[in-house]
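Omission of a single protein chain aside, the complex is shown with its protein chains in their original locations.
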Amino acid sequence: ADKPVLFAGPCVVESMDICIEIGSRAKTLAKQIGFEYVFKASFDKANRTSSGSFRSIGMDKALGVLEEVGKALDVPLLTDVHESSQIKEVAKVVDVLQIPAFLCRQTDLLLAAGESGKAVKIKRGQFMAPEDMRFAVDKIRSTGNDKVCLTERGFSLGYHNLVVDMRALPIMRQFAPVVFDVTHSVQQPGGLGGSSGGQREMAPYLARAAGAAGVDGFFIETHPDPSKALSDGPNMVPLAEMEAFLSMIKEAWLLGEKYKGFKI
Amino acid sequence: ADKPVLFAGPCVVESMDICIEIGSRAKTLAKQIGFEYVFKASFDKANRTSSGSFRSIGMDKALGVLEEVGKALDVPLLTDVHESSQIKEVAKVVDVLQIPAFLCRQTDLLLAAGESGKAVKIKRGQFMAPEDMRFAVDKIRSTGNDKVCLTERGFSLGYHNLVVDMRALPIMRQFAPVVFDVTHSVQQPGGLGGSSGGQREMAPYLARAAGAAGVDGFFIETHPDPSKALSDGPNMVPLAEMEAFLSMIKEAWLLGEKYKGFKI
Amino acid sequence: ADKPVLFAGPCVVESMDICIEIGSRAKTLAKQIGFEYVFKASFDKANRTSSGSFRSIGMDKALGVLEEVGKALDVPLLTDVHESSQIKEVAKVVDVLQIPAFLCRQTDLLLAAGESGKAVKIKRGQFMAPEDMRFAVDKIRSTGNDKVCLTERGFSLGYHNLVVDMRALPIMRQFAPVVFDVTHSVQQPGGLGGSSGGQREMAPYLARAAGAAGVDGFFIETHPDPSKALSDGPNMVPLAEMEAFLSMIKEAWLLGEKYKGFKI
Partner (left out) sequence: ADKPVLFAGPCVVESMDICIEIGSRAKTLAKQIGFEYVFKASFDKANRTSSGSFRSIGMDKALGVLEEVGKALDVPLLTDVHESSQIKEVAKVVDVLQIPAFLCRQTDLLLAAGESGKAVKIKRGQFMAPEDMRFAVDKIRSTGNDKVCLTERGFSLGYHNLVVDMRALPIMRQFAPVVFDVTHSVQQPGGLGGSSGGQREMAPYLARAAGAAGVDGFFIETHPDPSKALSDGPNMVPLAEMEAFLSMIKEAWLLGEKYKGFKI
């Protein structure tokens, strides 16, 4: 592609207003700076550490909001799926089905996603060797669907910590396009005692690094006020910083793209 | 309890004959050596690394075999569940629902399992801090179901490798009884290029260590001929070795039990 | 051997009184419970995280204390060496030279230790695959000295954390006798911001586990008042708890010894 893809939005569908505010700004910036834009929001946070955390405004309502956002802003949509039974309904609304990292080896979910005909974005499990993501890609392709990409979001490193191994990017690009997940790569799973913490301050360094190493796109969760976001606030990029952030990572991406074929 | 629990069986329901052969031998040994026995077999291997590997003889057929085995041998049954929609049907047949490690944070699956009223055995994710398993236990208990136990099966350690952190055992026993999974703790995920390898030779050391550190039970996959097992053969305990193996880990368990309250 | 070896003492030579108090008690307990006893104390903490931490009462003075302790209690002595130039002087006083974990690949230090003719105890580096410790053993043996043993004290696991991989014990026992370091295995390197923290409460679990997996000895730092110890207090076994602790790990060792040849 001549432009990187940008998946951006709130972590979860909070309300129509928030989605429109974030999506319209992200769309404008993507056009201005040069990204293919896809609006992202989860309809349900199905794997919160603790059951006391916010999950969803309800699947039907959230999918309704997503559909409205897509129409109002004329943008493609991405959301996560968690069980194969959800895929039919979700695929009616969105353009890209995202397979959560924990679920990247659930064969039924992958096959159902592939069979929907929609694009499928698979997050590398925090426990998966990058070379083994080839088999996840193969599961999608076995359905005749070639619209598949992978996502890097860090390895488990001990307790409440993740590390991004940049080697995963070129390894996985052998199999499919690769997106760097800026937000979850700086997560600290369970780090706040029952909910996940994050190191937002590390996002610029990792995002520049990943862009320069070489990727096909970026995934960023953003919010006008991350401290009030219902999920993953500590690792989000504030909406007001997105213009500068996107300009920066676009430059990093151009560098990675220039040296894409460089081998020693 | 005055005896440890033994969950043992083939990895997957291969055939009635194999299940009866393994289950009857395991039941006999458990009685002889002193374990509470539960027959274990998966009805479906839903997260194989590669889609080319064996999954199942079919859910209905496999559940039918399980039911027959339970009746024929008069033993309780355990099997894995992968999506919440399966739980109603599976819970009709088995006594213990096992939540796979990758799925230990899927709230819907945990809640549905809890609501079934059956005992629920949750494997610690290879990416989860042991102290965060408290929240998984809480999800089950929030349904009013207190029959929940946890399982240790190793942390991701880099590429194609797991490490068992024995600290996880006392940490998790604060929340619920803990089972040591002898078989998957010596797995090498994706280590054979598209399927998982294993280090069966390490099983005696880790099982003795876990027993002495202190656990409430053991989980062991076994087969009369592991080289022909349809899944996880490289890390199984051969059925012919089970008598000696169980005697050994019973001794280790007694040691752990003796020093259960030892603190410094 | 028909008994496990016990290396025990304060972390560092603090004073003659403390050394005699600890050494005489440890000797008595070792005889009573059945260990071969070696008194352990460092003459210098040469690799403290921060230079503000206590290092030594001085090399000459500390070696003098060690020598006196050896004579007064009639026990063999172990201390660490950090540079090859120290070995000649240290070897005059002690019976066992300990190679610190960070230094387990320093060829000159290993060769000089081997050439001293004294027994050499090498700690596995927190960064070393257990199978690679074979080469460290070979360096000692290349000097014609066969009195060499290895020590397990955990792998680096991310930031400020260690994990003991019990597989390291049988792997390293292929090359030389193996000692389990109870104290440093529960260290949290740099965990207190400029000095190392520790999880003393985990020592009983790991020590039982290691004994049952199978080792040739144990290394334990102890102090009448760990909260006043000049180094590694948070992970020490209090002297008053040593009798119960040693009885417990002797039982674990007997179990490991009984099943030493058990293979599947």
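A few notes on this one:
As written, the chains take the letters A, B and C, and residue 1 is the first residue of each chain.
Just so we're on the same page, a residue touches a chain if its C-beta (ideal position, glycine included) is under 8 Å from a C-beta of that chain, and two chains touch if they have at least 3 such contacts.
Computed from a predicted model, the values in this text were never measured in an experiment.
Considering the whole complex, the hidden chain is in touch with A, B, C. Across the entire complex, the residue among C:32, C:47 or C:174 in touch with the chain not shown is C:47.
Check A:19, A:46, A:81 or A:203 against the missing chain and you find that the one touching it is A:203. Seen across the whole complex, the unshown chain contacts chain A at 155, 157, 163-167, 169-170, 199-206, 208-214, 237-238, 241, 244-245, 248, 251-252, 255-256, 258-259, 262-264.
Even with one chain removed from view, chain C keeps its contact list with that chain: residues 46-51, 55, 82-85, 102-103, 105-108, 111, 125-132, 135, 138-139, 142, 155-156, 158-160, 189-190, 194. As for the chain not pictured, it touches chain B at residues 157-159, 161, 163.
The criterion applied here is as follows: only the chains that are shown with their structure count from here on.
Placing every chain at the mean of its C-alpha atoms, the farthest one from chain B is found to be C.
Averaged Cα coordinates give chain A a centre that lies 48 Å from the centre of chain C. Computed from the mean C-alpha positions, the centre of chain A lies at a distance of 33 Å from the centre of chain B.
Counting partner chains per residue, chain C shows two or more touched chains at residues 157, 163.
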